[in-house]
Structure formats: structure tokens, C-alpha cells
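Removed from the display is one protein chain of the complex; every other protein chain stays in position.
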Amino acid sequence: MAVEVKVIKKPGRTIAEQVYIPEIAKGLGFAMGRFFKNTFGPQAKKEIATVKYPEEKVEYPERFRGIHRLTQRTDGSPRCVACLCCSTACPAQCIYIEPAEYDPDDPRYGYERYPSVFMIDELRCIFCGYCVEACPCDAIRMDTGMHMPPSTQREHFLYDKETLLSIPGRDGSYLTANPRHEPGDPTHPGVDRERGH
Amino acid sequence: MLNNVGWSLAVEKLLQIEVPERCQYYRVILGELSRIADHFTCNGASAMELGAFTPFLWLLKVRDWVWDILERETGARMTHSFGRIGGMAAPPTASFKDDVRQLIPEVHKVVKETEIMLLRNRIFLDRMQGVGVLTKEQALSYGVTGPVARSTGIPYDVRKDHPYMVYDRFDFDVPIGEDGDNWDRFMVRLEEIRQSVRIIEQAIEQMPDDGPINVDDPRIVYPDKDEVYTTIEATIAHFKLVMEGLRTPKGEVYSFTEGGNGELGFHIVSDGSGTPYRVRVRPPCWYNLAASREMLLGGMIADIIPTFGSVNMIGGECDR
Amino acid sequence: MPKFTLDGREISFDPGETVMEAAWREGIEIPHYCWHPGLSVAANCRMCLVHVESGRQMEMPQLAFDEKKGEYVPTTKPKLQPACQLAAAEDIVVSSTNDEVKTAQASVQEFLLLNHPVDCPICDQAGECKLQDYYYEHQATLKRKLTEPVHKPKGVRFGPTIIYDAERCIMCTRCIRVCDEVAKDHVLDMRERGNKNEIVLAPGRELDHRYTLMTEHVCPVGALTSQDFRFKARVWFLKSGQGVCTGCATGCNTHVDYDPRYGKVYRLRPRDNADVNKYWMCDDGMMTYTRHDTDRLLMPTTGRGDERMPVGEDEALDLAAEKLKAVDASKLAVVLSAQHTTEDNLALAKLAAALGADQLYLAALGGWEGDDILRSDDNNPNRAGATQAAGGVTLKSVDDLLADAQSGAVQGVVALGWASAEQLEELAPLTALDGVVSLTSHVGAFPAVASVAIPVADIFEIDGSFVNDKSMPQAFRPVLAPPTGVDPAWKTISALAGKLGKDLGFQDLQSLRQGLSDAVEAAQ
Partner (left out) sequence: MTTTFLVVSSLVKVLVILLITVGAFAPILIWAERRQSAMIQDRLGPSRAAIVLPDSAVVFIDRARLPLWRLAALTGIVAIVALITLTFVAIEGSNPLPISTSALTASLVGFGAASVLLRAGYGVHTMIVRNGGRIMLIGLLHPLADAIKFIFKEDFVPPKSDKLLFSAGPIIALIPAIAAFAVIPFASTLHWDYLNQVLPRTGEIAGPAVPMQVASINVGILFIFAIASTGIIGAAISGYASDNKYSLLGGIRAASQMVSYEVVLGLTLVPAFMVYASLRLEDMAMWQHRHMWGIFIPPLTLAAINFFVAAVAETKRVPFDLPEGESELVGGYLTEYSGMKFGMFFMGEFVEVVSLAAIASVLFLGGWDVPYLYRDGFEFTLPFVAGSLSVPLVHWLVVAIQFVIFLFKIIILIWFQLMIRWSLPRFRYDQLMSLCWKGLLPVSLLNILVVGAFMLSGWLDIWVAFYEKLF
């Protein structure tokens, strides 16, 4: 395809421009018009683009990536199984997880594991959302609709497992949407371990 | 967004895949929106550096409206992180097209307002015209691209000269200047905003309303989340992508796109593993900034301000 | 040598070899689960099916759906053969990549995943799992089966070291064969058929022989997991270095898997070496890595008992030199270590020579129960190397050292290493001596009685070599950085010599090894 070129000509200077006043007055007049419109005009005509922040808030869109949260199972334990996918995908390396195993007596032993430590350094986080994408269990989410609350201390930005679990989603839910059955609940088709070997 | 897509296109070229048409239009629209945001910021900052604060804020106001759309689509205002190799992170939202259609008249309006405020003002003209001149030869020898090159009269636009994605389906002009001074750069950017709007208008009409966004290959894009939760095949595919990254064939590729400030190139050497063996980015600003020496020589100290503003240096691209 | 063609490539083979073996030797991997170079052929996973294109084709009847007719019609397809059992023959043409084979591989893969649980997130094998690798290479389609997979026991404790997960198991029987053929202990077997079969223990037994971790090692999927490594780390974070096992004088070659982010070793894996350990290691050897982190001496100390206190590195060397200077060279005992590398021992031997001390001893562990598979009776990795370093002279034991100390023939000691057969109480006579210098990586008997203890780098942190019981020197490379302020022993010895006013004649490991070859020659 031939290149369609649009040459921008430099317009010559008119007298009105050269003596400053008339053209500047035009611009000023326009700005004055905007001033009167915004100050005295009816609310609908105003073009104010900002809001009174703490009193009014702009609604975050649905896809907004806020601070993280960990979803819960029905019994309130973290859905996370400490697979470390999120910390692998994290470009800022802000997630630290220590996996742990359930007791051999626990029905979940052998089926699941859990994070004994789950720590996100929200200051390092760049809010790219890769951790959410990398999570194979729907355990970590960024749908809180919250941005990071400010603090003067670094330690306050290290969110541990309990903190992350205590943050609800924007719809107020804590539960995971992952449809997998829980070991121990009647719908889980696990086989009893007592069958003998 | 432009960077995201540029990188994705480079890897897709290496993989020899092409994303679905809907995704290409989606990428074009989001990319042009980003370009508009970039040009608004640059021109606004040029004006602000010269002391004209009001046009700056007017332009930033629209920039924020553009960002509103991008935020609705991508989930973040600035660090979009939305382009993925083989597609996008998510399909367009339901209101996407309407949002963009509503934005277009606002963009035109603010461009018009800026022209009223600045373009006939002799103070502004004196600061911009004939200042920071870059000749065509200098531009070529410095490898300058983008609006800076076009302002000198070089009609080089990757979207026209080497069309990628669906850019060859759109009717738009490449604005060029005559002298390569600050004024031309300012005007080229202003005109490019209009051209971007033209592209968006056409793309919005042509974009299919449904269809896949991502390529259908579990080796390249994450499988559907519901599948990952319940089936081992999807889980394995998911894990392989997380653990090893996306495996590309061995080889070398250079892919270039028109970024906000010029040619954005990615040179990738792959050894066949999930991480690149070597990546080199050709950032537009690095070369544009290098040429600012020629623009500033012989000028006054105070000319640095509008010249630097109109070059639109992005710090991240020059940090190398 | 006779040759055959595999995927257009000429491959030579020894008569009697299978196609799989010949290809493996050439570095070509035909996908497989159950075949292992060190084990007998079972040919039950069917992943390695290849198509022999030359000669008369074996055809296999089948029904195929005919689009035009809209019904199934009888056709034939070539019969594929398992490469692991297919004896290589002169000039046959084998394909492991043609469409027939690809279909077969994809089908086998899909079949193996039919009942596989969604366990990657909690499976330690993720990252080195053959199911994952082959899924990408040979299947790459999403699940077609709609029903719930068959469920089988999970988290079954096979023994103190191994946990078994039947759902993940693909019944390759590698673990059974390892027990049978390597450990010579038929403790595992398979029961049931079809999708219900699982690996079981022999009644009344536990998986408790000395090679249990090998079952986990050979398991191509995550069915068998090691109690020790379970949930400790993700393998894709681990990097691997080359090491030599310090467990016994066999000197099995190892992969040292460590996490570079934390500088921590997580496990050892056998490294194939046909001359030493073939493909295997014993459990005790696999666990030797745990020594690295436990009871490390990180600061130089001085004083004994309650007066023990840390000192600076330079002060410690000064103090050691001062104490050694006070001892007459003829009454100075130099204790080499069977746990340290030949290089370290050589440096110490050189120090002894430079000082004129001729009383050389060797500290070594007391031995353990060997077997005729891999384990040597001597559980010191480098007794031979230390002896070579000393110039081939017979080294006296620690018992002799104690006797000499009590008799007054020894008034000062320089000892390398932490290991000694003796308990702390038995080394008590040494506390009477003022000049006891211990160069050690770990806390132990020698450092406990030493008047100056100086830390040196551990085995994962240094370059060096061991000489095994077959007099075979084996070198290894460092995988971790030593702790701050800690040097390899030979460097520390060199520095100590400098404080004593002696030049040992080497500056780096290269020039030290020069000396080693001299010593080796002298020994011969």
C-alpha cells in the first residue's frame, strides 16, 4: 500500500499573532469561558473531571487488580495447597510460601497440603496479576477492589496468611470457586486407607 | 500496551502463529488508545514545561478517560500487563465498543481546545517554531523513528511500511512535518492523535463481536481455568507453562512495531527452552534522545525545555 | 559395528542390544516410562512403541469409522513394537515419529492420564514428571473423558522413607524391579488388574531395605515420594551440581540439588557412572547431605569448655600460629582426615613437612556394615586419598595419638576435620595439651577438645577430589558459596603456614594439585 502522507504546513504568522494581544486574548477568552462555565454553570454543563476523593470514590472496574487475598475452603482453611506456582510466575518475587503437610491422621493427608507460611510483600508487588493467572486452584485472587492501605512501616506491607485470608472479595465472599471436592466431605470419592496392603 | 503487544508479536513470529482476528482488532484498538494517551501526555507536558498549565491538564483529563477504558479492559491504569503471547489476558468487556465510541468525540474536542489555547499564541510559537531543528539527514543518521522522524519529513511509519496485525486494512495518513522543529513534532503528534482516532473508528466497525481471543494451543496459552481445576491434562499444561515458561523453537527473530515514540523492536534469540537465550530491545526513545544533541546544538539553554519535551523521553527506555 | 536406521539417523549397536538401548546410548530418547537402563525390560507401559518400516509389515486388523458410509469398516493398521524389547538388527528402519507412532504415543499418554488425579499442585514430582513432559510432547489435547476418575489409596506409608500414592501410579513396575534387581529384596509387588491395580508391600513387611529411596528415584511419576524431600521444595527452583557421596569409600557420584536463592541443599540424586555406582545409591548415602546444615562451626573459637569464646578470623590464625610455635616440631602431631578432600590433606601434609613434623595420624570414622551391592565397609570417603596425600606412609590412628599424647610424645596437635571414631570423653587427654588446633567444618569431637577451632568450608562448598576404595580419584565442584569468612581448608592451612612463616609452595588449587600428582606418583 502506498504511503499516504499528510504534510503539515507551517502557517505564516498573521499580524494578529505578531502583536500578541488579539490571539492571546482569544485563547484567554476561551479559558475564561471555561472558568465561568465551571464556576457558575449548571451542574450538568460543568466539565469537572475530578472528585472529592475520600468522600466520593471512583468505582473500580470489575477487572481491577487490587491487593491479593487467599480464598478459603468451606471449613475456613486456605484453599491454597502451596504449589508455589504463584511465586514462580511472580516477576517481582514478592511471594514467599512454605508448604506443610497435614497430620497422617487427618483425612486430607495424602490428598492435600497447605501453606504454613504465606507471605506477600505488597511493596515489592507490581500488581501484574500473573499470580492469579498462575494459580491452578483459584486460591489467590486480586478481586478485592482495594488498593493498598498506606502505612509508615515496611512491616505493615508484609501480608501474612491470616491477613490475606481475612480479606473478602469485592462481592463479600471468602469461598473459592474451585469446584473440587474436599477430602472428608461425603461427595469426595476418596478411598478408605484401611483397605490394607 | 504497545510494548506488551510488541513483545507478544515478536514471540508469535518466532512461534510462527497468528492470533485470531478478533484479538488483532482488540490489540489495534487498545494500542491506538495507548498511543493517544502517550501523545496527549507528551504534548501536554511540552506545554506544561513552558508554563502553560491549563492545556496540560485538559490533555491529561482526556488521557485519564483513555485510561479509564484501558483500566476497565485490563484491570490497571498504567501497568496494564494485558497482552499475552498468543492472545490477550481476557476478551473485551461487553461495553468496550460503546466506551470507545463515546470517547472519540471527547478526544476531538480536547484537541480542538488545545489548538485554540496554544496554536495561535505567539509566545508559544516563538518557543516552538525554529527551535530544536533536526534535519532529515541527521534524523536518518541517528536512526530516529516515530513522530520525531516524521516531523523532519521522513514518512516512515511501521504501520504503513511494514504492516503488522490488521493495519493494512485501515485507511489513515502518516502526518509529516517540514522542518523537524519542536512545532512540527508537536503538530505531528496532534495530527497522529486524529489519525489514531480514525483507525479506532474503522477498527471498531470491523472488529467481530465474538470469536476466540486466544490461539487454541495448550502449549502457548494457559488452558481455561475450569479445566485446570478439574482435569489433569489442563493442569499439566498449566504447570508446564508456569514451571518452564513458553517453549519456543530454536531460532532468532526480530520483530518491530510502531510504538508511541517510534519503532519498537524486539530481537529474540531462543535456544528452545522456556526462557529466552538473549533478548535485545530496540527502544524508540534511546535513539530519539541521542538525536537531541543535534537539536540542541546552537540553541539557548532555555530551548532544552521545549525540545526535551517534544522528544518525549521515556526513562525506562533509555536506562541501558 | 552393525547399524540400523532410526528416524533417518544411522545408529550403530552392539549385537544383543535393543533399539531403545542403542538409541539411548546415542543420546536419543524414545519416549518411555517403564524402561530403565539399569533394570530389566518389562515393556508394559507401551509408550516406546515404534514402527519398523523395513521388511514385511505386520498388520493388525481394526475397525475404522468411514465418513462416507457412516459406519465402521474393517481395515488394518501396522503393528507397532516396543522399542525397549525390540532387538536391534542390521539395517532395519525404525520410526519413532511417524503418524502411526504419534497416534499410539498420544493414545498411551491419554490412557495413562485417564484416571490420573489433579495432583500437580501437591505433587513433588511436578517439574520432573514424565507424564508432564510427555503430555506436552506427545499429547497436548484436553481431557475427553467425562466421568470421575477411579480412586485408589493415597498417602500410603510404605516404610520409614517412602509414601505411596496409588492414584498417580502408572504401573510401570520400576520400583518392583529396583527392589528385586538392585536391592535383591522382593518386598514390592503389584495386585489387581486394569485400572484397579496398585503396588503393594509383601505381607508383614515394610519397605525398609537399604535402597528404598531408589524406588522413589526411578519412579517416573509422583507415585512414590520420599518422606525426606516431600513438600520441602519445588524441583523447578532447584539447580543441580556434581558431587561425590561422602557416605562411604565407594564414592557414588551424585547430583547435588540445591536452591540457589537460599543456598540450601535439598537432596542428592545418583549420577550415572558405570564404573562406580551405575545408576544407584544407598539410602544412607542419599541422606548424607543433611550433615551439611547441621552443627556447622561458623565462627573461630578459642578456649575450652566454659571458656570457649568466638574470636575474629585473623586473631584465630594468629593464636593458632602462636600455640603451634610453642610446640617443638618433633612433638607436633598432624592429624589428617579421611573425610576431607585429598587436596586439603595434601596441604596439611605439606604444612607438616614444612614444619618438620613427622608424626602423621589419620582421623576416620569407625566403619559400618557394608554389602556387596554398593556400600563399602569403610564409611570414610577418602581414606585412600589422605594416605596418598601423606606420601603413602602408614598413618597412625587416633588411638595412637591418644597414647602418644599421654606418653608425652605429642605436645601439640593440628587436626583436620570433625570426624573421629572416638567420643569426646576418649579424646579428653588432649585437653591437657595447650596447642590443639582444629580445622573443621562441623562441631565434633576434635573441635570440642581443641584450644583453637577454625571453621573451614564443607564438602558442598569446595573444589576437590576423593579417592575411593578402588583407588579411583573423583573430582567434584562446589555448588554453594561458603559462609562469610570461611575458606576451604587448604586456603586456611596456607594462611596458617603464612602466620608460621612457612611457604607451602602453592597459591591456588591448580598449583596444589600439581603437588598432588607428585604425591600420587610418589605413592606409586
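For reference, chains read A, B and C in written order, and residue numbers begin at 1 within each chain.
The definition used in the following text is that a contact is a pair of C-beta atoms (placed from the backbone, for glycine too) under 8 Å apart; a residue touches a chain by one contact, two chains touch by 3 or more.
Bear in mind that the values here come from a model prediction, so they are computed numbers and not experimental data.
Asks: Counting contacts across the entire complex, name the shown chains the missing chain touches.
Replies: It touches the following shown chains in the full complex: A, B.
Asks: Would you mind spotting which of B:A10, B:C23, B:I36 or B:L50 touches the chain that isn't drawn?
Replies: B:L50
Asks: Which candidate, B:W7, B:Y25, B:W58 or B:Y167, sits in contact with the chain we can't see?
Replies: Within the whole complex, the residue contacting the unshown chain is B:W58.
Asks: Using the document's definition of touch, tell me which of B:D126, B:E205, B:D226 or B:E252 contacts the absent chain.
Replies: In the complete complex, the chain left out is touched by residue B:D126.
Asks: Applying the definition given at the start, please give the residues of subunit B touching the unseen chain.
Replies: Against the left-out chain, subunit B lists 47-54, 57-58, 61, 117-118, 121, 123-124, 126-127, 300-305.
Asks: In the complete complex, which positions of subunit A touch the hidden chain?
Replies: Looking at subunit A, the ones touching the missing chain are residues 21, 24, 27-28, 31-32, 34-35, 38-39, 47-52, 55.
The working rule: only the chains that are shown with their structure count from here on.
Asks: Once you draw an edge for every pair of touching chains, what topology comes out, line, ring, star, complete or other?
Replies: complete
Asks: Hey, how far is the Cα centre of subunit B from the one of subunit C, in Å?
Replies: So the centroids are 52 Å from each other.
Asks: Per the centroid of Cα atoms for each chain, what is the distance between subunit A and subunit B, given in Å?
Replies: 24
Asks: Residues touching two or more other chains, restricted to subunit A: which are they?
Replies: Expected reply: 85, 88, 136-137, 180.
Asks: Which positions in subunit B are in touch with at least two other chains?
Replies: Residues 229-230, 235, 238-239, 243.
Asks: Write out the stretch or stretches of subunit B touching subunit C in their complex.
Replies: Touching subunit C from subunit B are residues 217-219, 223, 227, 229-240, 243-244, 247.
Asks: Please output the residues of subunit A touching subunit C within their complex, sorted ascending.
Replies: For this pair, the touching residues of subunit A are 81-85, 88, 99-101, 104, 109-113, 136-137, 180, 189-191, 193, 195, 197.
Asks: With touch defined as at the start, can you tell me which subunit B residues reach subunit A in the complex?
Replies: Its residues touching subunit A are 54, 61, 64-65, 71-76, 79, 81, 89-90, 93, 113, 116-118, 120-123, 125, 129, 153, 155, 157, 160-161, 163, 168, 171-179, 183-184, 187-188, 191, 195, 222, 225-226, 228-230, 235, 238-239, 242-243.
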